[in-house]
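Shown here: the complex without one of its protein chains, the others still in place.
Showing chain A:
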């Protein structure tokens, strides 16, 4: 290779990822510089170390990690890059914590289009900047064609916990209220609308968003009354409430009439024969709140752009069977059970 060739820029328009881009040589350095550092640029990445050092406040920290294997990679309202930022920030935030930094690791399939990779990295950078939570370290691997599905991303996040806060899934108590920050099922429906074998027209966009700002407001007014928060991603509201019921040894009663579901989402679910309660969200949270703090928490949520449609959707009840029961819009009762099997592949 001549010196001249070496300095050729990556062909971001028509080029593809090759095995050499993950082999630790110049090609890899170039990919990292021209795609990832370009997109995610910050003072930590600029130093070019395999790790990044940062100062921490005294107190407690939280840490989380999550893998993203969504298909399709691009969907209305987002893509795997923004999702990998939002999802992990939200996992940190659900502890009541303030997210500080992220790491990102990419597993890329040989032959993946560089243009798409750049789009994903740019979207990731944008999401991280908007959230104020930089990606400060990362890794890239390239695997042979057929050994991955385009690109998989894994991100980790760290954050600090405000003093005195200790949210946990085993803390829901009978009498607590269940608050939901907004409409259900937007993400799952947006993703499904782009699946090859399902493709249908919808105006629904994924709700993918970083929720730490909203959480900050809630913590500020109702910190002591927050028992537990969760973002109902895979498995939707149903899975989240069932998990909490198990972990806290309680039951839930919710009211179908009070659940915010957009008409387009309801219509798409009807068409596909699925229940919006089981459909994934990426920008919503459920908070279990002590009764005396409910009003304050709800007001704080509604004052925030990501919680404008927040509502009290039910309450925690005593129940040795740990059922999530719902009064249907029809006036009858039913269980909202765990989802059995998974007929809808990879939505996060």
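Please note the rule applied: a contact is a pair of C-beta atoms (placed from the backbone, for glycine too) under 8 Å apart; a residue touches a chain by one contact, two chains touch by 3 or more; residues count from 1.
Basically, contacts and distances are computed from a predicted model.
Hidden chain, UniProt protein name from the list "Hydrogenase maturation factor", "Menaquinol:cytochrome c reductase cytochrome b subunit", "ABC transporter ATP-binding protein" or "Sarcosine oxidase subunit gamma": "Hydrogenase maturation factor".
Here one chain is not drawn; of A:24, A:132 or A:333, the residue touching it is A:333. The chain not shown here is touched by just one of A:12, A:115, A:266 or A:312, and that residue is A:266.
Interface residues of chain A with the unshown chain, by the touch rule above, are 197-198, 257, 263, 266-267, 270, 321, 323, 325, 327-335, 337, 340-341, 343.
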